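Once you've had a glance at the structure underneath, I'll fire off some questions.
Every protein chain but one is kept in place in this view of the complex.
And then chain A:
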Amino acid sequence: MENILRSIQLLLKPGVHDGEGQRVAEAARRHLGLRTGRVQSTAVYSVRYPVTDQQLHDFATRCLQDPVLHDVALDELRHEPAFKSYILVAKLPGVTDDEGISAQNALGDFLNQPLDTHTQHIFSKRLYFLEQELPESSLRRLAEELLGNKLINRFEVGPISQIRDYTPRPGGGAESITNLVSLTGLSDEALVQLSKDNLYALNLEEMQAVRAYYASPETQQERQAAGLPTDPTDCELEIVAQTWSEHCKHKEFSAVIKYKDLGTGEEKEIDSLFKTYIKNATAEVDRQLRANGNDWLIKVFSDNAGAVRINPESLFVWKVETHNSPSAIDPYGGAITGILGNNRDPLATGIGGAQLLFNTNVLCFGNPEFNGTLLTNQLHPRRIFEGVRKGIEDGGNKSGIPTVNGAIVFDDRYAGKPLVYCGTGAVMPMQLAGLDSWEKKIDAEDRIIMAGGRVGKDGIHGATFSSIELDETSPATAVQIGSPITQKLAMDFLMIATRRGLIKCSTDNGAGGLSSSIGELATISSGAVVELEKVPLKYPGLRPWEIFVSESQERFSLAVEPSKLEELLALGREMEVELTDIGYFTADGFLDVRFDGAPVAHLNMEFLHDGVPRKTLEAEWQAPQAQEPQLATDLDYTDVLTRLLGSLNICSRESVIRQYDHEVKGRTIIKPLMGATGQAPQDAAVVRFNFESWEGVAVSNGILPRFGDLDAYHMSAGAFDEAVRQIISVGGKLPNLAPGDNIFWSVNDNFCVPDSVYDPTGNPDGKQKLAKLVRMCEALRDATAAYCIPLTSGKDSMKNDFKADGVKISVPPTVLYSMTAKIEDVRHTITSDFKQADDVVYLLGETYDELGGSEFYQLFGELGANVPQVRFEQAKELYTLIGQANDQALIQSCHDLSDGGLAVALAEATFGYGFGAEVELKGELSLAAQLFSESHSRFVVTVAPEDVVAFEQHFGTRATRLGVVTTDGQLTVKHAGQTVISAATADLRYTWSNGPVNQVIGLGHDALRNTNESSTGGLG
């Protein structure tokens, strides 16, 4: 039987609500101003598998059709006569089509045939019918902006009388062509041009180093012996470019930096930011920990994720990464591959098979209500926001991993490139089949097994692409779509295979694909042979170099002892995970890549990993000219507080949070929103490790880019402190306070900065930007030393600029500190919301005249000058006192002060139940500073009346009594005998819940009114 194309169309029965069609019509009107009339959405499945008419009919009606909801049309695209236009949304060849694959699974089950699910036979599409007859240009615009992305979808549009279908071609073989690229005799300009044309992202010096390697007599001899020509192959240059990419090699963090402080005239030379401020600082922390009997720091900076010991049986593994560039051009795909890719890091740490416990995400976007003109190929911030949110929803929810913590920061400078930070925490047994789980061991002759998805052109050049700035011509092939279901299968498989001792070690295929994963694993044994013809492909036409550097998702590379191979392959078949033996490790010092026996690449491992020339960069620091503004003296502070609560960076994120599953696995103890109302925002998440003990982990994120406009040092120190104090707030304790107390902390640093390499024309303020980065790193070193908190892993993303139409949008220098700390008993943690009337409200910590960079000043369009500073010694002392107070259960609620200062924290603490509070401020600072200063290391806490004496004795001058919790639902703040704030907390919560974020994502008004009722319901 010939493989002719059949089709099945599912249409909603008349009378069944077409939510999707309705949403498309509404969005077209709201966002594009297009009148579509009624829109009908239908699903189409194209079947390129031999089936009889009867089989097709039965498959459609018994497997695909929901008899309650659907009508079925076979081999036709049916529509009502009322519709005038159509839009077909199909996927481009090789783009992940989970729906098609699932239908194929169903067909295999239905026919009881072993239908290979790794080759695509069924293709899913959406077909929309529109009542209005719209011109093709409008239909295309609607399709591209609302229904898909032209980088991953193929659209067909037009009048309904001329429906064109489109189906990608099915899988097949490779195109075994390997080209040579001669570097000999090229001018400097030609070398640079070659690098640019091929997206190598290598600079002149690096290109020269590559040329020198090939020109050396030693190399020539080696190549002759291996049967390779003198000139490099395309694959070799791709491997070098990937391995030497900023993404993989962190060249700027490893560079020599000449730093000059223009204010003081001080000059210094920094021998690698990473070594000086991160690695050495952590080594010093580890020394102090070990000297005190705390030897829980197990693995730092040397694997896919950092690992610390929870207890003698298990390790906690923690990794946070960014996925900025892909999210800028395809927000959904970028975010979902970001979170799934980050999941693979802890999964493939050490031997592999860690059990994933939770996800976090921190997102930085432009203003979603932006209404100016977009640059060429710049996506609207709202579209980026919605796409990224959806990607995180699907990536986390469909993998069964709770998203427990996060943050969203808005600043117009993120409108070119958003920042998408994805974090994953996991637990791993200390021992797997009798071996130390965190160690990666490989010997020559061990087999290389590729596990998971197949390879296509998706994601080619991701590693190099993320190492350059984005512009309007950014490549389509850099886009990838994740398949959470494929990864879930691989994840389940890894869990079992590692526990049976079938895998020696594993690593993930992320940026750089096989080239990166095998290139790195091969350093353990000192070499590898890869047979590319064995790699299964999604579709024909890939060349060997493309197969090797493709970043097609959901793949792992495993090292497997030959004697275990059979058992491993059998397990893969049973669990329906595709495993392919693609070569073996060696000890000869070469990465040897072949296709059908013919040499494709043969590279000296030492050159590949250590041959990149070191950069020397220049940095110049000049403190910005800033001054404090003069604001009106008669401000209405109730109005100011209300406006702050409704402002973009403070308002509720509930519409986003509720679309993430934050409690699957049943272990989340402190969720993002708590209280009887489910609307009280919390400081850190707390998750227990299992159901047998009450041990758990607190998770927090600190990020404060606004303060960087005043001083990057204080911004970085403040962000670090913010993450620490959030964990202290929920009841965590600082590490190393007592010998052998075994309270682990594990921190990931993630720097996202604009291009900071000086160039007189392209980047004239590069030296200043680099100086900011240096200062951020200095603060990091000081903070880790002060708190004795170690970094365990991290990442830097160095080119967060978007260039188009002669305009450059650069992100503000940003650093995120993502922290985790052990909680000995989750039942003793503290939430932020007020618990009971008559409890006494205190401020812990000291307020300074530090309104610089505050949300308060932002309301008035001012920046100010007095940036908040962290006083580490004082802070550490306070955090220690809080830990002791929690041991005596003296604190009933605790909320850290951040955006919006004391006033906002007080308001938020009432959101859990509808309590009020009566507070009097007596400090000597200006009232505005007392209310809105964002001074660090402070908390609003409540204390039961019977504990007040013990509490005050314990904290002494560090605690300031503010007032009491009341039942009247009013927030009243008095100062110098006057009431300066008086508001119903229900109104404040309403404003906060109706802020711009929930408006954009669309928490319905009905929903809000109803949840608002719950406050009165709660008290009544």
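The definition used in the following text is that contacts are C-beta pairs under 8 Å (C-beta built on N, C-alpha and C of every residue); 3 or more make two chains touch, one makes a residue touch a chain; residues count from 1.
Definition applied: contacts and distances are computed from a predicted model.
*Asks:* Looking only at the UniProt record of the hidden chain, which name from "Sulfate adenylyltransferase subunit 2", "Phosphoribosylformylglycinamidine synthase", "Succinate dehydrogenase cytochrome b556 subunit" or "ABC transporter permease" is the right one?
*Replies:* Matching the unshown chain against "Sulfate adenylyltransferase subunit 2", "Phosphoribosylformylglycinamidine synthase", "Succinate dehydrogenase cytochrome b556 subunit" or "ABC transporter permease" yields "Phosphoribosylformylglycinamidine synthase".
*Asks:* So which of A:A209, A:M575, A:A785 or A:V964 would be touching the chain we can't see?
*Replies:* A:M575
*Asks:* Among A:E252, A:E393 or A:E934, single out the residue that touches the unshown chain.
*Replies:* Spelled out, the listed residue whose C-beta touches the missing chain is A:E393.
*Asks:* Considering the whole complex, which of A:I442, A:I518 or A:L673 touches the chain not shown?
*Replies:* Touching the chain that is not displayed is residue A:L673.
*Asks:* Among A:E131, A:E205 or A:D492, which residue is in contact with the omitted chain in the full complex?
*Replies:* Of the listed residues, the one touching the omitted chain is A:D492.
*Asks:* Of A:T831, A:S854 or A:S937, which sits in contact with the chain we cannot see?
*Replies:* The missing chain is touched by A:T831.
*Asks:* Extract the touching residues of chain A with respect to the undisplayed chain.
*Replies:* Contacting residues on chain A, toward the hidden partner: 19-20, 23, 62-64, 66-69, 98-99, 101-103, 105-106, 109-110, 112, 124, 393, 397-400, 483-485, 488-489, 492, 574-576, 658-669, 671, 673-676, 678, 688, 691, 826-827, 829-831, 833, 835-836, 892-893, 912-913, 944, 1004, 1006-1007, 1010-1011, 1013-1014, 1017.
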